[in-house]
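Before we start, here is the structure in question, set down as structure tokens.
The full complex has more chains than appear here; those shown keep their coordinates.
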Amino acid sequence: VPVITLLTDYGTRDSYVGELRGTLLARVPDAVLADITHEVPPGDLPAAAYVLARSWRSFPAGTIHLTVVDPGVGGARAALALESLGHFFVGPDNGVFTPVLEAAGEVIELTVPPAASATFHGRDVFAPAAAALCSGRPLSSLGPVLRAPAIRLPPPRLRPEGGGTTGEVIYVDRFGTLITNLGPALGNEIEIAGLRLQLSRTFGDVPPGEPLAFVGSGGTIEIAVRDGSAAELLGLGRGAAVRAERPR
Amino acid sequence: VPVITLLTDYGTRDSYVGELRGTLLARVPDAVLADITHEVPPGDLPAAAYVLARSWRSFPAGTIHLTVVDPGVGGARAALALESLGHFFVGPDNGVFTPVLEAAGEVIELTVPPAASATFHGRDVFAPAAAALCSGRPLSSLGPVLRAPAIRLPPPRLRPEGGGTTGEVIYVDRFGTLITNLGPALGNEIEIAGLRLQLSRTFGDVPPGEPLAFVGSGGTIEIAVRDGSAAELLGLGRGAAVRAERPR
């Protein structure tokens, strides 16, 4: 039985995640449920898309990624199920699947049952669809092909500038690490908030309390503070400009 | 093997939930454990009862709900195991099972082993009982029938008033949504904190920052703020009066 991952902004203190798990297990008693996170900031689609982009590949082929960050629940946005690179993705059509749409095969528009709550499609639309896929039902049986192209989030800025490349902070993790969209090939001299940093390898390369830039575990350049928070020290967050260049 | 759900106020940062999981898996290695939440505010029985009421039905028949919010641990309160509507419930006799007592069959008083810690019945009394049920032991083998009726929480107020019905906020979720005990049949004109709201269908029906009333996914009327917190905007919490009436 394939794994079903859960990625939501429901938080973990209410009944919502329990209702998701119950709905899945009631339909597929031997489903393997694996939380990615339920702590996406409410409605934060770029954060959800980043966390999904980072984590889906770690799971085995055939995994079903139930991804419900859904500020437009009950409105006009479509409900989707799609296959991309051997994994399945189920959730709203609001850009959360941007990282996997390029390679996606057919994108299916899920039929919303008339009895579905207008505010909890996670339980009433998306979990049943994920359970159906988990039980082996084919994707195409879940609804018609989506007619319009699925929605994508605008790509973060990435442009050549003064002999280097300017990108931006695309995610801030719980340690206050600033994760950028700059690939390591763009240069090993990093400029952020007036600070110039040479690429380090890991935290221990700088003294405690000092900032460093390094190639993060997601494959792009990150700015951190050893035993501290770069977001706090530099007063920066998502969208902040970062520049990489090759030293002269 | 049946699912065992976990609902506690232990939080997730200490060893307590790990000790619960270990105790269960040591006794039933193939048990399927499903968290409902561990973030019930410490000792908050109405919140625990509400979250249980919302989530237990989503799980498959035969599920064992290990529910440990237990401010009186080690004191005189009884330890319970019971069956209701095809599900099992294990936890303290303090009102947390109010939502399922009406339909309950026999209620068993668990025998507390002499070696049980006086402050961690979750690990030493309730988890072993849940594991026993999960292994197929009959309910009646876990102890004698409880002699007194199990404790119930006082029902929230719900009374006719001025041609409408006054109820109250019974739960505030992590989004600041005010969940009431008013059923949708009681009227579609909602009054709360001097505010009059017509029932909407979903968040998108009002502009961002505006309050709305709607029939929530738990089946009762809720008051929310689109992309915001009704609890904050209105300065209200559990117990706040809410009125529903049919428009004249």
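Order of writing sets the labels: A and B. Residues in every chain begin at 1.
One rule holds for everything that comes next: contacts are C-beta pairs under 8 Å (C-beta built on N, C-alpha and C of every residue); 3 or more make two chains touch, one makes a residue touch a chain.
Since we're looking at a predicted model, the values are computed, not measured.
Peer 1: Given 2 placed copies of the single sequence, give me the total number of copies for the whole complex.
Peer 2: If we count all chains in the complex, we get 3 identical copies.
The rule is short, and it goes like this: only the chains that are shown with their structure count from here on.
Peer 1: Enter the angle, 0 to 180° in steps of 5, of the rotation superposing CA atoms of chain A on those of chain B.
Peer 2: Rounded to 5 degrees, the superposing rotation is 120 degrees.
Peer 1: Please compute the C-alpha centroid of chain A, do the same for chain B, then give the distance between them in whole Å.
Peer 2: 31
Peer 1: Write out the stretch or stretches of chain A touching chain B in their complex.
Peer 2: The contact residues of chain A facing chain B are 10-23, 25-26, 29-30, 33, 42-43, 71-76, 117-120, 123-124.
Peer 1: Considering only the defined contacts, which chain B positions touch chain A in the complex?
Peer 2: Per the stated touch rule, the residues are 3, 5, 7, 12, 32, 34-40, 50-51, 54-60, 63, 173-175, 201-204, 214-218, 227.
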